[in-house]
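With one protein chain withheld, the remaining protein chains of the complex are depicted in position.
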Amino acid sequence: MITFDHISKNFPGVRALDNVSFSVERGEVHGLVGENGAGKSTLIKILSGIITDYEGRIFIDGQAVSFRSPHHAQSLGIATIFQELTMISELPVFENVFLGREPVLWGGIVDRNSMREKSQKVLRYLDSNVDPDTLVGRLSIANQQIVEICKALVLNAKVIVMDEPTSSLTEHEIERLFSLIQRLKDAEITVIYVSHKLEEIFRICDTITVLRDGKCIGSVKRETSHPGEIIRMMVGRSMNERFPPRERKQGEKLLEVRGLSRKGELEDVSFSLYRGEIVGFAGLIGAGRTELARALCGATCPHTGEIQVGQKIFCGFSHPREALQAGISYLPEDRKGEGLVSCLTVRENLVLAILREISSHLWLNNRAESKIVDRFVKNLQIKIYHPDQVVETLSGGNQQKVVISKLLATQSEIFIFDEPTRGVDVGAKYEIYKIMNDLTQEGKGLIFISSELPEILGISDRIYCMKGGRLVKEFYCEEATPESIMYVLTGGK
Amino acid sequence: MKNILTSQTKIIIALIVIDAVIMVFLTLLSPTFLTYGNIVSLLTRMSELGVLAVAVTLTFISGGFDLSIGAVMAFSGMIAGYSTLLGLPLFFSILFALLGGAVIGLANALLVVELRLQPFVVTLATMTMVRSIVYGFMRGKTITAFPDSLLSLGDKYVLGIPLLFIILVLCAILAFMLLKKTILGRYIFALGGNERTAFLSGVPVRTMKYFVYVLSGLLSALAGLLLVIRIRAAIPDAGLNAPLEVITAVVIGGTSIKGGKGSLLGSLLGVFAMFLLINGFSLLGLNPFWSVIILGTVLIVVVGQEGIMVPFIALLHRKVRS
Partner (left out) sequence: MRKQLRKVLCTFLPGGNEMNGKKTISWYLFNGVKFREFPILLYILIMVLFFSFTTPGFWAVRNFENLSRQIAVVGIVSTGMTLVVLTGGIDLSVGSILAFSISIGGRGIPLGRPMWIIYPVILLLGTLLGFINGVLITRIAVPALIITLGTMNIFRGITMVITRGIYITPIPPEYTLIGRGYLPFFFLLIVILLFMFVTLRTRLGRNIYAIGGGEQASLYSGVPVVKYKVVVYTLSGFLSAFSGLILVGRSGFIQPQAGVGYEMNAIAAVVIGGTSIFGGSGSVLGTFFGATLMGLILTGLTMQAVDPYWQGLVTGILVVLAISLDSLRQIRGRGQLISKR
């Protein structure tokens, strides 16, 4: 059906795909797995016509194709459901469903009635009670996802690509999605299912292809494989080598959060953090983890509740500067959008948060600046050829190290790491874990937010589960298993 | 290091070469070009747009946008004129003129920061408003009643260099120090490069925006005064073309309209190149509107350089592959 032939793609500083070759059979559910940054998203973007300049060839039914645009890919029967939904919130559901391929009567007049009827029909087929006339912006994330699926079905696609479709769904909704995929399969529609959740992959996929660091490691049949094999293929080494050894010790209390609430985001969040501890926060997308981090680092102000750092009690911070002064620093999940100033140099980025501390009045102190930069570049082994190199040109792992250095330079006591390993390769991940370990050895406290359960389980001492803006359960590392956490996150009590 | 420095220095070297080529060309075409008198008049005329270019460079680096600069020029000239007519001492007329510019800048900042409006629409609106105020008060007339103590500044020379140009150089040096040597400059670059990162890193984002817009208003008002001194009158049409001219010059000089990148030296060289062109056109006796056409084209070509080149290169690559 679809054959990828030596697909390669370079981004500045990263080789996102490296000679990837595999084929997908007609009517099968093909799982595409790999860790974050393995190249799944890039591959999907190529398949859906968003990235058009790549090396290698793609065959559909034996014919070489090169997609010129998303429109072109869709007209060849490939529909993609992206992780970040592609909806226009100001338009009603039925217009979103037919966006880009509206049925026209004559002279470009859209046939609203047939659009409305057809989307109603498909929505009913999906057992959904969404009204086609509501504005998409008013729907819940799960319902928006259903509209996305609607979009793909209406297209009469031969191939539907789903990029992490379950990342924001509840258990019940996931069940419905799976039964839907089964029905698609019966209708001879090929599904490419992208995920890093193995249990899902093993439930519904017929064939599983593993990507790692932009390379295709191999394709296996589900019947002849088992999760352990896939994990080994994904990670490239066995589980116990993934995380540096960690010595657990708990010091005095560093941070206590009491009853933190923010309308629509957080509800009565209370927890504490001790010196030398890594506390993991698990949750689905939209569970409120990032919102909690933002409230703690001063990006937003909580409406009620208090934050106690050491002996000082704050009722929220009104500017990140205050949080920094209190000793809390935050590593944002969106490195490019919030962690770095891409067009500035390594040096300028690294000292951005401590400019006031290293300068006398308004004048910069270049010598002090260089000293700090050199120290961190050496300690964290950031690979650059000069501190005045622009950060844009660094690889993902090195960029992340620059951001981490920026935080370390503030000499905070409490660090909030939000998805620190996103988009970095396996080697760099290990180094980042090591940095986190070293920090706790020095007696700092770490809040660790991640969507990858193995990671959270691998290095946290305690794990809080978040759901709908609340903390629902606390686990000690020893008692936590992936299953028990997933159970809590997706619906159980 | 190589990357940013070469791209910046490349632009500056290119501009110096371009300036030199135009100068050689003009010298060959017209014997009057390379006379002391012509060069001095060129430098004098350049000073007010140069000061505006400094203002625009600062706002662009901070990721902002200010279209109201030209109108503020006329506004400050008008205030100085009326203050003089009211018999206020020179010091106060100058002070009020500068304050007037700062107030407009403050208004821009308020709208941009507090109401989170798009800078270009806001400054387009303030530009229209301020220009309308100037027209409404002056009714198309010019004010010439300035004291000689002010106007004589235009005839002063230091070491053979016109004083107005020296004021420009001073402004440029101060702005350069601000950008490169102080913490505020670092904040401005960070703010323009990525506002969210800057905010999360503890940069006082809002204060910096106020600072930049007020500074831009102040500098524009100063440019207005320089114009008054040069032409010995306050005119309602002062700085009518300034947004186009200055933005073009600044962009030619390698300052990014997206913020976070830019150089003052480049902007000034850009202004100089522009003036050479305009001077050349008038020496050649061409319609002055040719310069407007050329400026517009240069703006699009320079800003779009990357935009045009990238798809073009991609196309070439694709051709080569298949």
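For clarity, chains are labelled A and B in written order, and residue numbers in each chain start from 1.
The definition used in the following text is that a contact is a pair of C-beta atoms (placed from the backbone, for glycine too) under 8 Å apart; a residue touches a chain by one contact, two chains touch by 3 or more.
The model shown is predicted, which means the values in this text are computed figures rather than measured ones.
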Shown chains that the omitted chain touches within the full complex: A, B
Chain not shown: contacting residue from B:23, B:74, B:238 or B:295: B:295
Among A:41, A:80 or A:166, residue touching the chain not depicted: A:80
Residues in subunit B touching the chain absent from view: 111, 115-118, 120-122, 124-129, 131-133, 135-136, 139, 195-196, 199-200, 205-206, 243-244, 247, 251, 257, 287, 289-293, 295-297, 299-300, 303-304, 306-308, 310-311
In subunit A, positions touching the absent partner: 48, 50, 69-71, 74-75, 80, 82, 85-91, 95, 99-102, 104, 107-110, 112, 134-135, 151, 264, 294, 299-301, 318-319
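The working rule: only the chains that are shown with their structure count from here on.
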Rounded Å distance, subunit A centre to subunit B centre (Cα mean): 43
Touching residues (chain side subunit A, partner subunit B) in the complex: 53, 55, 297, 299, 319-321, 324, 330, 332, 337-345, 348, 352-353, 355-356, 359, 362-364, 385-386, 388-390, 393, 406
Residue ranges of subunit B touching subunit A (in the complex, touch as defined): 1, 3-5, 181-184, 186-187, 189-190, 193-194, 196-204, 256, 260-261, 314, 317-318, 321
